[in-house]
Each structure stands twice: as structure tokens, then as C-alpha cells.
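For reference, the structure discussed in these notes is given below.
In this view, the complex is presented without one of its protein chains, the others remaining in place.
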Amino acid sequence: MTHEILFAGFGGQGVLSMGMTLAYAGMLEGKHISWMPSYGPEMRGGTANCIVIVSSGEISSPIVTKYDAVIAMNQPSMDKFEKAVKPNGVLIYDSSNVIIPPTRTDLTVLPVDVEREAIRLNNLKVKNMIMLGAFLNVCQVVQLPSVMKALESVLPERYHHMLDINRKALACGEHLVIEAATPIV
Amino acid sequence: MTHEILFAGFGGQGVLSMGMTLAYAGMLEGKHISWMPSYGPEMRGGTANCIVIVSSGEISSPIVTKYDAVIAMNQPSMDKFEKAVKPNGVLIYDSSNVIIPPTRTDLTVLPVDVEREAIRLNNLKVKNMIMLGAFLNVCQVVQLPSVMKALESVLPERYHHMLDINRKALACGEHLVIEAATPIV
Amino acid sequence: MASVHGSVEIQVETCKGCELCVEACPQDSLKLSKEINKLGYHYAVLIQDNCTGCTNCALVCPDAVITVYRESKGKTASASKRKEPVAVISNVKSNVKVVLDDVPKGKVSI
Amino acid sequence: MASVHGSVEIQVETCKGCELCVEACPQDSLKLSKEINKLGYHYAVLIQDNCTGCTNCALVCPDAVITVYRESKGKTASASKRKEPVAVISNVKSNVKVVLDDVPKGKVSI
Amino acid sequence: MESVWTKPETLTDTRMHYCPGCGHGAVHKVLMEVVDEMNIQSETIGVAPVGCSVFAYHYMNVDMQEAAHGRAAAVATGIKRVLPEKIVFSYQGDGDLAAIGTGETIHAANRGENILVIFINNAIYGMTGGQMAPTTLLGMKTTTTPEGRTTETQGFPLKITDLIAMLPGAYYVTRQAVHTPNAIRSLKKAFLNAFRYQQARKGYCLIEVVSNCPSGWKMTPVDANKWMEKNMFPLYPLGDLKAEGKLVERKQP
Amino acid sequence: MESVWTKPETLTDTRMHYCPGCGHGAVHKVLMEVVDEMNIQSETIGVAPVGCSVFAYHYMNVDMQEAAHGRAAAVATGIKRVLPEKIVFSYQGDGDLAAIGTGETIHAANRGENILVIFINNAIYGMTGGQMAPTTLLGMKTTTTPEGRTTETQGFPLKITDLIAMLPGAYYVTRQAVHTPNAIRSLKKAFLNAFRYQQARKGYCLIEVVSNCPSGWKMTPVDANKWMEKNMFPLYPLGDLKAEGKLVERKQP
Amino acid sequence: MSDSKLMKGNEALAEAAIRAGCDGYFGYPITPQSEVLEYLAEEGRQRGMVVLQVESELAAINMVYGAAGAGKRAMTSSSSPGISLMQEGLSYIASAELPCLVVNVNRGGPGLGTIQPSQGDYFQSTKGGGHGDYRLIVLAPASVQEMADFVYDGFDLADAYRNPVMILADGALGQMMEAVSFKTYDPKERVPEKKWATTGKTPDRERNIVTSLFIQPEKMEEINKRLQAKYKVIQEREVKYQLTTTDDAEIVLVAYGLAARICARAAELARHRGIKAGVVRPITLYPYPYDVIRQLCGHARRFLVVEMNAGQMVEDVRLAVEGRVPVEFYGRMGGMIPPPEDILEQIIRYSENQPGGAAPAERAEVHEIMER
Partner (left out) sequence: MSDSKLMKGNEALAEAAIRAGCDGYFGYPITPQSEVLEYLAEEGRQRGMVVLQVESELAAINMVYGAAGAGKRAMTSSSSPGISLMQEGLSYIASAELPCLVVNVNRGGPGLGTIQPSQGDYFQSTKGGGHGDYRLIVLAPASVQEMADFVYDGFDLADAYRNPVMILADGALGQMMEAVSFKTYDPKERVPEKKWATTGKTPDRERNIVTSLFIQPEKMEEINKRLQAKYKVIQEREVKYQLTTTDDAEIVLVAYGLAARICARAAELARHRGIKAGVVRPITLYPYPYDVIRQLCGHARRFLVVEMNAGQMVEDVRLAVEGRVPVEFYGRMGGMIPPPEDILEQIIRYSENQPGGAAPAERAEVHEIMER
């Protein structure tokens, strides 16, 4: 079983760490994983993204062009990657940053208002974890506990005081999707 | 008709200009010519040499290993190049600098005491021209007048006051060989 | 109330919200907006009408997005020339603690 | 006649005839030879027995070919130790105008 | 009302890629302002470095060449020598000018090349992500001096501008900044001087601009400028080091 | 009689390839004399340049590395950093150290590398046949300045030793010569100092030796030395520029 | 995989350098490999390694020369433009026969180009970008794990043959993260005694001289013969490659590094469609696996060389195949990475025996160019 997932958004939105956390969790579960970031110019202002592959077997190419799931944190990412989702794949996006919703009908589409939740948690830095939580609810690529554990290694020591709020964010994200099931736009 | 000639001696002995003068004369006579110097380390202290080819036709390789004539201005050159003369070729050397005379019997061997002549002309800088004159007497590679003319171009402007003494040297060298015919050792 | 009257025009879409103009303004006429522009920056806005047109903000603005206007001495403002600040926000209070999330990392690196 | 007595030993075959020792010698004890060595240089030789062993020549000699000896104060020269200058030329006159033909050109060039 | 300050015409409308509050933008702006005022756009040729200002040619509407890392002074020399009538400047960061380009920098100055070299000293490698620069302060933390710069390993901050001032080939050497309106005004004067000197064939001019790197320093622009005044100016005091070919007497810190 | 001066043991018996009267030989001799006296042959590692002294390792009986043209200071740094207990010196000509090697020279000094750099300034490229060097005097004729060096084309003689003295990383900087017995004695002291400082981990030392190039200058050795005193010493005055980390006050010519 | 870490290729390489007993690292920042220097500046220094950020790549390679000549394990790393600046130094190091490790995290060129992954430096690395007849041993990792493993191998090979070794990766391998584990490796056991090194002339031996100067051509020719003989041995003994489903392959892909992994995926997809595809992945780019490629000419009907450049290694494949079967080329340039699907397309085209391949440019374009 192989999951090929793309995380995309603005430079500052923490999409890279989202992917990193997932990858790490996969590793903790003994799966084969790869994390391939985009690096360089498009990261400034424009979109940053990373491809995460979690697989039970060897991973040949860390580069793919079609994804089982795409997590889009802003409009440009949505515009660019909607078409890159495999048929019947999953497309989750931050509805607080994406004005024009996707048009494909062959996908599970989930808008998530992470902004609102973040404000509720009163911390705008954890939007990405809210999103990750939401994603994990729809695709059980890895178990939430592994992700919680992964956080410890992915978050630099000096940020460990933020472990809790991040865990909270993950949890809240997971629960969010229940609502999302009945689309809120 | 092609002449392949090697001039060899100490760095300071002016062997390169000897060859250059001959080459230039050849050019003046409309012949094909090439002048290939040794350059670099062996020039310090050790021997310097140059290969001059004067030919009525195109010159393919400017590099040869057997010569129609070798002009040796010191012992090391003699030791190194005696064997490089073609059978029945010419080997002229400065007897004032070469202690051990050549041993080959299949050559025209001409020892020339340029030192003595130079002292007579009271100028040690023209030894090389004396030698060149002597050589031209035995091998008419080019005509003496051409060489005289060549000197004007080969000698840098600032040395033109020495044109005469050099011409004298050439002439004296030519006449020398008559003596040489009856070996003086 | 300042003696000379001036005003500024700020291209909000290219402003990067560095706040240097706010710092440089002797009249405290500028502030960063609550809203973010397309690039995700909180842009500078004129919040009071006490601008003297001293040009300090424009001088320090690294992105040259500020144009400064001043009441020309002697003659009265010709309506044609007059320009209103593009954005004026009355209430700049906000219950959201906006954190300028790490200044865009991964710049072009060569 | 110098108070202290000394002498020098010069390796004539490695001397390059640069004449710096001649220049440096306060006693005018040194001179370049008429003869040339294997390398074609007129080498330095001791021409008078007035050397004081001041070592100036040895100090300036770039090729370190000079060894200097001095009469050890107090004790007399032990024959064993004593060394004669290797070359002494009585008449340094010469009818040949020796021209130090251009200092060896083509050095190693890299 | 009439406009009393508008963007210089020779500055293109392209949005600059610099981080918020980065000094590069301010310097570009002032430089182009001077090109406008002197009306020398058609004779000016600029040389961009490799550094965050590598894209300077996107913003300056003059003919420009993008030089290899550290070689801007050499490229500028090449241009100026074959086009002596033109006005040539190079624009370089501290890594570009004072590390990899040390040789080219010093020899261009020593030859007295009739060019202007603009040197943005932000004490860090901005573009590659905040590594130590030759001008990084002692104790300053960068990605390659996580414990802070120490003399044992990395030596001392290199005051290359002071070295250049000592060279007879250098005619005008000054250190400026862009953090306040007055600093900006002063920098503008410096640019005017340098270009006038070049027109008068006076020789080599160097303008160092002590600047910031909010991203590299991990500070907000406002804090960065405060930090700069407090920590950089003592070691890199502003003002002329050499005027009209003569060293300016000033107490060294 | 007993010998009062004999060739230093650490100087090999190989005949030196230098031209008659060339200063390189004298410097080699004094350097090895000091190695003998300090008895440090077994801890000393030398770096030869590309230049006439490229073969220095034929004459100095110590471990040596032959560096690429201009990189001797970098090579010496590489050695010293991994073998901090050893005594490391580089030996370089003016082309090697002050032209192609400018960057490596300045940054080694600025890092305060604990090495000795020996700088033979003969104002010309000897090995390649007498081209202009950065230190060539104004008006001096070389094969690449047939009309004499002019500032317009080739700029000014580069007094790099003076620049280095300004760097905080440099601990001992001095200018010496080898044309007289006294000069030789003074140079010997300088070498002793430098090696002692290195043993004491004082940091970077630079010893410039103003020397001759009879071949390049087209003079006899004796005339060359006279010319040197008359023309080079005024621009390159002998003596310490920096002692024990402090600049030595001296009137600049 | 409990002991494994999630690391960027650059970090894994740096960590391995520390564990491989690298004594001195000398480097200058450049994307996409600055993490190597940054990681070592923190970890390496703490663990007693000499880590120097120097003034330039020129200084770096010459410091490596010095440190290696002093008998220590020395390395540097950079990316394309920086590696170009090291060419003189590399030629010196090869000539003086100094063991050291040089890492090139290849980015798109020529010129300043882009920072995106590329394989455009194949020629430079394998044929010698510097002057004269010399060779680097070139290792091409294809995973973060290999970014680490090849550091040990690199140092061992360097010491065994007294030859500079290059690890030629690309930007993606440097930036991507994978699980990596570090084998136990004791430098003390691995580093041979270096009698030739300049460590100070003790009375019991002659002085040691590290040099690449042999002014007499006769002598220099001897040196060259020695080097050539050494390279012959290396070519005989050290060739490394990886084969994927080549046994029955009719179309054989040849690719190295990241491209090889993408090809593996493409071959897999091809086999789903019943096309017998396989992949030869040269692990050592010098010495090159000519023989294995030659042998495959048996059943292979066609070779398809895939590179992230305009076609460089393809020359070595042609030299091996010598016209026995067609050798096609597909490449992306300037930092573009060919996705498996595109390669599959090529495979299908060729298996259907259509002509083509990546045509460098249309005639029209060409003219446009000449018109400029």
C-alpha cells in the first residue's frame, strides 16, 4: 500500500513541516517514506510544497505528478494542483485562504476553515497542524498517536513548549472534519 | 631538397639566434622554414637547442630526431647529439668548449676553435656567428648574403651597432673552415 | 493639527508591511492594517489626517510604494490634483493577536 | 695586516660568480677568477691572505658555498684543522675583456 | 495637492523580491533617484552581484550585467576599459565583495579603475540563508556560527572598506546607511559625488552601505534597524573614510 | 683554524637553480639556519609557491608541500588546522602572494592563522621572465610594461604588507632584506621571532623580504642590490610594521 | 528501522563525514548544499572536527590539498559553479595523488543557472574538468541512505588509491528527506598509515614532499604512466552498478542518481503494460560499467539513456554499445526533473519502434536562433 500526498501553500504556512511530521510518523510505524520539498524561488511569496510518500514497500521514485491526496493551503496551490489529484483521490483545502473552490466532481473535496479554528485556539501558528489533523481523519495514512510522537522530533527543542498547542491543533483538526462532512462554504 | 639542422649549446651561447638567423635567411630565399626551440628547464645551465628545417617544399613535422647537420657548442651537446647525425651528415663543434671529440667515422667532422677567433675579433659575443659562418661554408643551406641580410631583422634595433662585427664574424667563420679542413685539435 | 497639510498614497498590494514607514513618521499618521494583502502582508495605511507630507515614510520605504502629496503653498488645492488616501481605517483595534509568522523563509538562494 | 687571522673555503664548482661576496668583503680579499667553472661562471677566489674571518662573504652568499675559518683566540691553529683556500690567483689581470654574457636567460618558467 | 515624492522613474514597477524591510530596496531606490536627477540613464551600466541583489537588473531600468559571484569589480573593469565614456557601477554584498571577491575588489581599487563600487554590508549571507559573512560581528550567531562568531575559528570582522581607503588608487571612500530619512539623504549625496567624480575621471569610488537582513538576523525590520545602530555602527562607523583622494582623519573604535 | 660559518645542515647540498646573486638563495639559507638553531626540523612543514622558489623543497630539508599559484596561504592553513602542534610556514613571491593569491593572503591573516608567511618582494615576475608584479615600481620597465609602469593602465605598487598589518589577526609584520651582512642578521632575528610566536600560538606572522631579481631587472647582482636600495627601500622601508599585535608608528613615505 | 533517522541528504552526508573520521572540512556556502556546512558547523565542531567556512571555493579546495597532504581525512562540498572554481585544485590533488573527498550537489547550469537539481556536471566530473590527464573516482548516490554510505566508501577508496573521490549528487538528493541509518564504522581501523604525508621530517626518514611539479617531461610522463596504470586498476576493480529487471529486458534504461530511481518506477509501469523494460544504474560513474552494458546488448533491442542534462553519459553508453543496438536519449535540462510518466511515454514510443526521442530543437527554432 502506497500513499502519495502533496502539501502546498505559502512559504510561511508551514506546509513543509506538515509533510515532515507525516513522514516522520510513517517512519515511526516502520513504513518506507520519502519527503521531497520544492526549494528555491517559488518559496518566496509564491507557493511552497512537498511530496510525501508513505509506503509498505520500497519507494522507487520520490517524484510523482499524480497524488492520492492534495492538501492546498492557498489559492495558487489550489489552482495549480487540483488537476494533479488522482481520480477518486482526496482534495483538502484551507477555505479561509481559498476563494474559488475546486470544480472536480470525481474527488472527495474537503474545505476546512483552519483560520476560524486557529483563532479559536488563539494561535495562528498551528493552522498547519489543524489541517494535518483534518487530513488524517479522512485518510488514515498513519495513526494519530504516531503523529503526536513524531511532533517531538520534528519540532526543534526550543519550540517544545509549543508541543501541547500543536497536539491540541491536531486533535481539533481531526474533529473538524466531522463538520466538514456536511460541507461548510 | 630539405635540410634538417640542430644547433645546441649552453643557454648563453646564442644557439637560438644562430638558428633563427639561418631560418630567416632561408625565408628570404623563399624557402619553407621552421624553427623549433627547446624551451624551459634544460635551458638553465644545461643545454639549449633548436631544430631548423629549410626546405624547398612544405614542411610536415617541425620535429625530427635525425639531422643532416649538428652544430654543437659544448660538451653536453656533443655527448647528446653525436648519435643524432644522419650517416654521412655533418658534425661541427666548438673545439674550445668540447674536450672529448666525436668518435663516429661516417661523418664529416669539423672542430672549430671559435674562442680563438672571437678573441682575435676581440668580442666573445659573436662566437655563434663565427660558427654559423663556418657551418655555411660546408653546407650551402642558404647563401651568405641572405644571412647577412637576415641579421638586420634578427638583431633587435638596439643592437644594430653590432651588425658589422657580426658580419665580420660570419665572414671569418667561413674562411676558418678552410683551415679546419686540415684538422686542428 | 499640523501647519502644512499633506497626504500619502500607498500601494497596498505591493506593501510588505515592514513597518519602517510607521516608525519613520513623526506624526504617527501611519499604521499597519488588520487585513492582509494578496501577498499575505499587513499593509501600511494612513490613520489620521495630520500628515504634513514630510516624505519621511516615502524615503525609508524600501519598496517605494509610497507617494507623498503636499498642499502647495500659496495656491489652493485644485480638485483635479487632490487625491484621497486609498485606505483609511477608523478602528484598528483587533482581538486577534496577529503574529508576523516568520518573515518569508526560503528566499531565492543561489 | 688584520689583527685576527681567518680564511675562507669556496666551492668553486657551485659558485655562480655573483660577486656579492667580493662586494661584502671589508678586506678586499676576494675577487672573481679569470677561469670559468663547469657551469661557465667566473668563481670567487681569495686573492690575499688578509682575511679576518668576519663571515660577511658567507652571510651574503646566496648559494652558501663559502665556509669561513678563524684563528681561534688563545690557542694556535692545529694543523689538522687548518685549511688552505682552495684557489689563489696571483695575477688577476687578463687581456680578455670578459663580458658576463647575459645572465642565464631561460630559467625554469612555470 | 501636488506630489512631493514619487518613485524614481528609472526604478521599474516590478515588485522587488526582497524580504520586508530589507535595505537592498532602499539603496536601489536612492541609486535610481540619482540616475534620474543626473539624467544619466543612457550612459549608465550596472553590474549585479550574486547575492540577494542578484536580480537588481529587474528593478533598475539601466543596462546591466550579472556577474559571477565575487567578480563584479572585474566585470565592471572589463566594461569600463572598453567603454571609458560610460558610467559604470557594481553593486555587491559583503560575501560577494569581501570574501570570494577579495582579490578582484582590492585590485580594481588599486588600479584606480574609474568605477563606483556599491558595497551592501549586512554582516551576513542573506541569499544562501544566513551564513557568516566576513563582516559578521564577533559573537554574532549565524547558521554557520551557531555559537556565535569567535576569533579562534573564524577570525575577525573584515573592515575591507578601511583597507581600500588606504590604497592610492581609491579616490572617494565612504560608509553610509539607509535606516532613517537622514541616512537616505546622506547616501543620495554620496551617490551624486561618486558619479560626478567618475564623470571627472577621478578614479575609484567605494560606497559602503551598512544595512540590515531581517530574515538572516531573524528580527522584524524595525528591530533589525535598532540592532544595527546599536551593534554595527560602533564597528562600522558612518562617514567618509577618504575624500578627494585624501584619508579623512577619524578615531578608529 | 676552526670554522666560524658553515652551510646550515637543514639546507640540502643540491645546487640551487637560482640565477647568480638572486635573493631567494640567501633567504633559504637564513631560514634553514634558524630551523637548525631552534632544532625544529622535525616539526616544521613548509609550503612552496609557484614562482622561482617553486623548487624550494629541493633545498630545504624539511617536509614540504608545493601549492598551486597563489594558494600557499590556503594550503598552509589546511596543514596547520589539522596539525596545530606543527610549525607551518609558506614562502611566496609577490605575484603569488599579492596578485593571484590576494584573497587567500588577506583571509589567512584576517583569520589570524597561526602560521608564518614569508613574502619575497622582488617587484617582478621572475620565473615567467620578468613581467610586471603588483609591487613593480612606477616607471619600472618590465616585459609587460615596456614603457614603464604607469598608474593609468596598471595602477599603483601594492603595499600589501601595510594592508595586512592593519588586520587584527596579524600579530607580527615586518619588512626585511638580504643584501648586506647586517640585513641578513636582522632577517634571522625576524625568523626567530616569528617561529617563537607561532610556538606561543600568537597567530599570524608576515615577513616581507625586499629582494632582487638580477635576471628580471637585467642587471648584475651587485648593481641590482644597489638599485634596490636606491629605488625600492624608499617605497618599501625596512623595519617592523607590527610588533606583538601592535602597529608600529612610522612615517609613511 | 528503530535506529533510523529522518534526514535531508545533505545532513546525512555531513553526519556520515563525522562518523567516517573526517578530520577537516573546508567549505563555502552554496545552494542546494549549504546544509552540509551548517550541520558540520554545529555537530562537527562539537564532536572535535575541524570545520572552516572559508573565503571561497578556491581556498577550500587548496586547504583540502594541504590537510590531505598532511595525512588527514579532508573534504569539501559545493555545487556546480563552486566546483568549477575547484578544477585547478582538483587537477593538482590528482597529480600529487592526495586522498580526499569532494561533494558536488549538482544544480542546473550553465552559468549561474538555477538551483534546481541537475546532472549537467557529468562530463566535468568523469572526463576531468581540470587540465591534464587525470581521473576522479566518481560515486553517484540515489538515496539519502547512499548519501551517507558513500561518504565512508569515498574516504576508503580515496585512501586506498591515493586519489580524489567525488560524490556527485543532485539538488533533490541533497534536499529530500528519507529514513537513514548509520553503520558502525571505526576510522582507526580503516585509515591506512600515510608514510608519504608531510607531518614533519623525523631523523628516521627522508623528508616528504607533496608536489605536482615534474618539470622534466620524461619524469612527468612517468608520473602520467603511473596515474594511468592506477586508473586501469581502478577500472578493473572498483566498478559498481545496480541492475533492475534487466535479465529479460528488451528495452534497457540507463540512468544514475535520482534519474535511475525515476527510471525504475517507469520500468515498473512499463512492465504493467507488458513491455519488458529494465534499468542499469551505474553507481560508479568513473570507473564506468562499460562491460555490463556491453553484455546486455545480447537481448536488449534498444537502450534508452535518461539524464537530467542534454546528453552526457549517453556517450559512455555508446562507447560501450559500439553500435550493436540503437542507443536513444531522453533528457530534461536546466533543473527540470523528468517524471516517471514522461519516461514511460518514451519507453512506449521506442517499444513501438517509433522514431524520435527528445529532439534538441525544431528547425524553425534553429533558424530563429541564427537570425538573431
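Letters A, B, C, D, E, F and G mark the chains in the order given here, with residues in each chain numbered from 1 onward.
Everything that follows uses one rule, which is that a residue touches a chain if its C-beta (ideal position, glycine included) is under 8 Å from a C-beta of that chain, and two chains touch if they have at least 3 such contacts.
No experiment lies behind these values; they were computed from the predicted model shown.
Engineer: Determine which one of B:6, B:20, B:48 or B:85 touches the chain that has been left out.
Structural biologist: Touches the omitted chain: B:20.
Engineer: Please identify, in ascending order, the residues of chain E that touch the omitted chain?
Structural biologist: Against the left-out chain, chain E lists 41-45, 47-48, 54-55, 57, 61-68, 71, 74-79, 81-83, 86, 103-104, 107.
Engineer: In terms of residues, what is the contact footprint of the unshown chain on chain G?
Structural biologist: Given the touch definition above, chain G has residues 58, 80-81, 83-85, 87-88, 91-92, 94-96, 106, 108-116, 118, 120-121, 123-124, 127-134, 162, 196, 211-233, 309-310, 312, 315, 318-319, 322-324, 332-336, 360-362, 365-366, 369-370, 372 touching the missing chain.
Engineer: Please output the residues of chain F touching the missing chain, sorted low to high.
Structural biologist: Answer for chain F: residues 50, 54, 66, 68-70, 95, 99-100, 102, 125, 128-129, 131-132, 134, 143-147, 153-154 touch the chain left out.
Just so it is clear, only the chains that are shown with their structure count from here on.
Engineer: Could you grab the centroid distance between chain C and chain E? Build each centroid from C-alpha atoms only and quote it in angstrom.
Structural biologist: 27
Engineer: Please report how many Å separate the Cα centroid of chain F from that of chain G, as a whole number.
Structural biologist: 40
Engineer: What positions in chain F touch 2 or more of the other chains?
Structural biologist: 17, 54-55, 103, 107
Engineer: Touching at least two other chains at once: which residues of chain A meet that condition?
Structural biologist: Each of 39-40, 44-45 in chain A touches at least two other chains.
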